[in-house]
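Left out: one protein chain. Kept in place: all the others.
After this line comes subunit A, so read on.
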Amino acid sequence: MNSLKGIIYNCRQATFLIEKKQVRKLTFRESVELRIHLTGCSVCRVFQKQSVMINRMVKNLIHDSQKKDRKLDDAFKRDLQDKIEGELNKNR
């Protein structure tokens, strides 16, 4: 009972479980504890919403920037091409 009481009032522990939940399944006990905490704690509900959003944004960030297709400058590419040709000729 003591440890249950611990989580019900402990936002640090609740936010830890919120993070864990997004990566792997919580144990039955953990998931009950978190649910009880969130029922009574609106601040941690806001945290959870934002935590999920941040994860989605990080994924978007990667997709967006890969869509943008950044370019290397031509001089660098020419240099790179020369290096590759040089290496290939070494083996000839």
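Operating definition for what follows: contacts are C-beta pairs under 8 Å (C-beta built on N, C-alpha and C of every residue); 3 or more make two chains touch, one makes a residue touch a chain; residues count from 1.
The definition used in the following text is that contacts and distances are computed from a predicted model.
Engineer: Leaving aside the chains you can see, what is the UniProt protein name of the one that's missing? Options: "Sigma-70 family RNA polymerase sigma factor", "Thioredoxin reductase", "Amino acid ABC transporter permease" or "PucR C-terminal helix-turn-helix domain-containing protein".
Structural biologist: Spelling it out: the chain absent from the display is recorded in UniProt as "Sigma-70 family RNA polymerase sigma factor".
Engineer: Using the document's contact rule, name the residues of subunit A that touch the chain not shown here.
Structural biologist: Touching the missing chain: residues 9-13, 15-16, 19-20, 23-24, 43-44, 46-47, 49-51, 53-62, 64-66, 68-72, 76-77, 80-81, 83-85, 87-88, 91-92.
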